[in-house]
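Below is the structure I would like to discuss, written out as structure tokens.
Here the complex is missing one protein chain, while the rest keep their positions.
Think of it as A, B, C, D and E in the order they're written, each chain with its own count starting at 1.
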Amino acid sequence: MYAVNVRDHFMIAHSFRGAVFGPAQRLHGATYVVDLELRREALDADGIVVDIGLATQVLREELAALNFRNLDEQPEFAGRNTTTEFLARVIFDRIAARVAAGALGPHALPGAQGNGLTQMRVTLNESHVAWASYEGRLPMQPGG
Amino acid sequence: MYAVNVRDHFMIAHSFRGAVFGPAQRLHGATYVVDLELRREALDADGIVVDIGLATQVLREELAALNFRNLDEQPEFAGRNTTTEFLARVIFDRIAARVAAGALGPHALPGAQGNGLTQMRVTLNESHVAWASYEGRLPMQPGG
Amino acid sequence: MYAVNVRDHFMIAHSFRGAVFGPAQRLHGATYVVDLELRREALDADGIVVDIGLATQVLREELAALNFRNLDEQPEFAGRNTTTEFLARVIFDRIAARVAAGALGPHALPGAQGNGLTQMRVTLNESHVAWASYEGRLPMQPGG
Amino acid sequence: MYAVNVRDHFMIAHSFRGAVFGPAQRLHGATYVVDLELRREALDADGIVVDIGLATQVLREELAALNFRNLDEQPEFAGRNTTTEFLARVIFDRIAARVAAGALGPHALPGAQGNGLTQMRVTLNESHVAWASYEGRLPMQPGG
Amino acid sequence: MYAVNVRDHFMIAHSFRGAVFGPAQRLHGATYVVDLELRREALDADGIVVDIGLATQVLREELAALNFRNLDEQPEFAGRNTTTEFLARVIFDRIAARVAAGALGPHALPGAQGNGLTQMRVTLNESHVAWASYEGRLPMQPGG
Partner (left out) sequence: MYAVNVRDHFMIAHSFRGAVFGPAQRLHGATYVVDLELRREALDADGIVVDIGLATQVLREELAALNFRNLDEQPEFAGRNTTTEFLARVIFDRIAARVAAGALGPHALPGAQGNGLTQMRVTLNESHVAWASYEGRLPMQPGG
């Protein structure tokens, strides 16, 4: 199995609901340094897992949609705790949809040369002592 | 699959028996920076893999039992080489027992919301060029 | 010159005023991984720059006063942009006052064995690509 | 599953063919910081995954064969793009062959105490924002 | 003294002349992860050392002029060994000239609010075990 990883970051405000979160129930924020890892069984004809320029661009675009925002005010997260692990899944789903729509090129699709991308992992590093991630198969299965 | 990781460290003295260890047969020591990674298939009702405060506390307690000690004098390690990979397993087993006893809360148990924690990995980083880990399923199987 | 550094972190929300900040004028947040570096010319009688346990505790206490807060609502920052470099200075000043009040012990004071602490640097790492710091002499001079 | 990782690096020049590579079609170069991760199900009689001294030496030898070279002029890479992921596989294959030839000692072989090494991962870190890896089972299967 | 640091990277090929370089006399290459640290005595009216967006942009532009190139063929380096420390100085000089020309805005100039930028350090990290840097005062003095 081959893998390629690209890294970027975003900075947000949010708060959590539930006694388990203690002082994190107050409005606070975080820097998330994000690793996007893409995997496939065989390389394509260019000798790559994915066009790293496109992967970097798609990651930057998806993080830009969240960057410098108060997640408590984003309608799509209403009623949800935007924990690190929850956000890892949100970014996974958004990028998986972009991959399925061809944003990483035709070689990234199922059935392409080398059979395309088959797995993905999104990791959010939130400090020097904590991170969370979500990984799953590509293309996404109905119901995740 | 979701994962959450917390990090802490401990510092010990020890020596090894066996020609394979060369100068490490002498009494020496190490700083181990420990990563505890906990995984589950679905988030609980709070949107988390685990109560990160409890996970941090359990990791700190288990490392405190080893910290600032000469492992050659610990009865539980008599006749064993306390290599990095061996210690990764020791810490895995101790934390797995704590999880099973409810130390990470009821949501971490098998059958809980989101089915609880199903995998764990303990990594001991011993320098900028070497680390070792042990990973396995939760709850632990008889015989490991 | 000797130096000792301890590290901890805090997570806050804030926003900035001024066109130079672009999208960071929106309410967002950050994780700051903080390095506290303490320097002196000679070691004390125990062979140390500072009691590392006390230094860790003082750093934790000062960061706790900021942690999990929206800095826009803190009265002491009214009318100020709480930039990374500004916060580095805030933390420097607060810890310098603690040092002067004896929080790091008598050996840290001017005129102590080895002449005590003479310099300090506070660095706030805000992502994998950016950090800011403030450094100065101890004891603080009037007017900074 | 146990794992041990050792790290070293090498520095090469190369160029790529294909529009997907953009300016990387020009002759340029890279530092690759290489992680070699070796895995097995049970420890050997010494309590180790592998003789870390031998693993370090084999990694150094295989990287030395590539270090300080222009890969465009190496006959074994003629007609191939020596991408990060391609090189991860090259190094995987070379070290897997060394393992099979006994370079990591008899305990690393299939059927040895603890059943020997069963998996390996080679990761090439090429910058603070990108890495690639290849992982597979040991011993290598025909056709890889 | 305040400081702000931004980070980026570039990848080049080159060779060295002189027996001291051993195998690095062959054509090879490197990834350089570059830290640009800018310092000033007092913050400007916005509460910043420098417009971090402009600093990031200027660093990226100067690295782009070197990125994905064979430095042996760059006329400006003819007859010079493009060592890590030499390149740190090259980038220092180029960015210092950009600062003097106003690329980081009027507040970065000598005599500006807070007296502008007074020191700069450029560090090139070339592997996990080696880096080099050049630091000096701003504005640059004749003869460097």
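Definition applied: a contact is a pair of C-beta atoms (placed from the backbone, for glycine too) under 8 Å apart; a residue touches a chain by one contact, two chains touch by 3 or more.
Keep in mind that this is a model prediction, so the values were computed, not measured.
Colleague: Tell me which stretches of subunit C touch the chain missing from the display.
Modeller: Residues 1-8, 43, 46-49, 51-53, 56, 105 of subunit C touch the chain that is not shown.
Colleague: Could you pull out which residues of subunit E are in touch with the chain that's been left out?
Modeller: Touch set of subunit E with respect to the missing chain: 16, 18, 20-22, 80-86, 88-89, 128-136.
Colleague: Which positions on subunit B touch the chain that was left off?
Modeller: Residues of subunit B in touch with the missing chain: 7, 9, 11-14, 23-24, 26-33, 67-70, 125-129.
The definition used in the following text is that only the chains that are shown with their structure count from here on.
Colleague: Any idea what the CA-fit rotation angle from subunit C to subunit D is, to the nearest 5 degrees?
Modeller: Superposing subunit C on subunit D takes a rotation of 180 degrees, nearest 5.
Colleague: Using mean Cα positions, find the chain sitting nearest the overall protein centre.
Modeller: Going by the distance between chain centres and the overall C-alpha centre, it is A.
Colleague: Please report how many Å separate the Cα centroid of subunit A from that of subunit D, as a whole number.
Modeller: That pair's centroid distance is 27 Å.
Colleague: Express in whole angstrom the distance between the two chain centres, defined as the mean CA positions of subunit A and subunit E.
Modeller: Centre-to-centre distance between subunit A and subunit E: 32 Å.
Colleague: Scan subunit B for residues touching two or more other chains and write them down.
Modeller: In subunit B, residues 128-129 touch at least two other chains, as defined above.
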